[in-house]
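All protein chains of the complex are present and in place, except for one that has been dropped.
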Amino acid sequence: MKQLLILSGKGGTGKTTVASAFIRLSEAQAYADCDVDAPNLHLITKHSKAPSRKDYYGMPKAEIDPDICINCGKCMENCRFDAISVKERSHFVDPFGCEGCGVCEFVCPVNAVSLHTSVAGDLMLFKEGPVTFSTAQLKMGSGTTGMLVSEVKKQMKESAEDTYFAIVDGSPGIGCPVIASLSGADMVLIVAEPSLSGISDMERIIKTALIFRVIIAICVNKSDTNTKNTKRIKDFCQLEGIPYVGSIPFDPLAVKAVNKGMSITDIDCPSGRAVKEVFNETMHLIIREGKDVQNDKNLWAATH
Amino acid sequence: MKIAIPADEKNIDSTVCQSFGRTPFFLIYDTDTDNAEFLDNSAASSQGGAGIKAAQTVADSGVSALLTPRCGQNAADVIVGANIAIFKTGYPSLKENIAAFKEGDLKPLEEIHAGFHGHGG
Partner (left out) sequence: MAVKNCKIAVLSGKGGTGKTLLSVNLASAAADSVYVDCDVEEPNGHLFFKPQWNIEKEISVKIPQVDPNKCDGCKKCVEFCKFNALAYINKNLKIFDDVCHSCGGCSLVCPQGALTERDKAVGTLSVGDSEGVRVLSGMMKTGIASGIPIIKELLTQCGSLEDDRPIFIDCPPGSACIVMESIKDADYCLLAAEPSIFGRHNLEMVWSLVRLFEKPHSVVINKCVDQSDPTDEFCKENRIKILEKIPFDVELGTLNSNGKIATRENTKYRDLFSSLLEKIYREVPHEATVNSER
């Protein structure tokens, strides 16, 4: 399975808008939303049937039995995460602060502490005919985790074993969820924003992506909001030898389309037309740089 | 000699698991006696550090070589530290890889990828 991953570093650059446009244009039969903290892709991809759901278990959480607790305070003294406090004459573990390390369980002289499995998220799999869409929602307060992202991708791969091409809407930021998104990706498209913050975040994310030997390409969204910065990004790409696959202008019609649950390619608008060009350039790059010639040719034929 | 291969099922006719750290099982195969044993990989359900834990399981199993499609930096450090050679699998099934290994047709694994720093796999 060939995976195209879409990343942005900073949130709000239009990653999901671009990802949903690509899904429409490529008619990809497998896609995943790895932004498990705030998944949005399902709002555009629309599915009629409810998904199958699975609990995702995170780190276990400690619980103190107030009937056994003798209030010696050893647990609180040793907790490195400030997760234990005194409440109603007994010691109490804040499940949001607890990292499941097990130290309190170890130091408790009376065995009042035990670790319990805890549901940290909700995995969802939509399957309609040949189309597979995998996503998840992290429960509030849970640790940002690469593992849930890995589960989302694993779920997609297992459910769409014979599908050749998949699009992954990646996690924002630069941390472990992004690294987990990168695993198994054949190519990364970075959607950058032409602002100082956007450029700063783009650079941090390139640093992270370079550790994995994947093809990297960059496009700029809302390019006309700051032409000077868009040029800075283009120059940066030329200097670093990173392919620049196109610019998408700011488009008020885009928000209108998205609010109606449509992709920008579903209506005739400037951003829709521009994203088609970015799509063509990106697919061209996958074929040119890819090693799976025959299947890539089929993919090209199927998407053009 | 004994070799380890990540396996999708507890069955000699099964396929190689594409993930090292989160493979459900390891096949421990003796190339001299053709004896096959399967070990459960407790790292499969770990939140993080799965590669390290899986590597510890392999290191403790007494094998001289590991056959795997890929491997992260942290896991590789453990395997190499235990003086176990790492080879890249070249075929989908366990049997094909065992045969190729016996013929000396498998290449050492060159591309070790960055670790997930404990939160992924």
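Which chain is which? They are A and B, in the order written, and residues in each are numbered from 1.
One rule holds in what follows: contacts are C-beta pairs under 8 Å (C-beta built on N, C-alpha and C of every residue); 3 or more make two chains touch, one makes a residue touch a chain.
Small disclaimer: the values here were computed from a predicted structure and weren't measured.
Visitor: Considering the complete complex, identify which of A:Ala38, A:Ile70, A:Val86 or A:Val119 is in touch with the unshown chain.
Guide: A:Ala38
Visitor: Among A:Gln3, A:Ser142, A:Ser183 or A:Thr282, which one touches the chain that has been omitted from the display?
Guide: Final answer for the missing-chain contact: A:Ser142.
Visitor: Looking beyond the chains shown, say which of A:Met1, A:Cys72, A:Cys101 or A:Ile267 touches the absent one.
Guide: A:Cys101
Visitor: Would you indicate which residue among A:Gly173, A:Gly246 or A:Gly272 is in contact with the undisplayed chain?
Guide: A:Gly173
Visitor: Suppose we count only contacts with the excluded chain; which residues of chain A make the list?
Guide: The list for chain A reads 9-13, 16, 37-38, 40, 43, 59-60, 78, 80-82, 96-97, 99-103, 106-107, 138, 140-144, 172-176, 193-198, 200-201, 204, 207-208, 225-226, 228-229, 252, 255, 258-259, 261.
Visitor: Touching the absent chain: which residues on chain B qualify?
Guide: For chain B, the residues touching the absent chain are 43, 46-50, 52-53, 55-56, 59, 74, 77-78, 81-83, 115, 117-119.
Rule of thumb we're sticking to: only the chains that are shown with their structure count from here on.
Visitor: For chain A and chain B, what's the span in angstrom between their mean Cα positions?
Guide: Averaging C-alpha atoms per chain gives centres 28 Å apart.
Visitor: What residues on chain B touch chain A, complex-wise?
Guide: 22, 45, 47-48, 111, 113-114, 116-121
Visitor: For chain A, which residues count as touching chain B in their complex?
Guide: 57-59, 100, 143-147, 149-150, 175-177, 179-180, 183, 211-213
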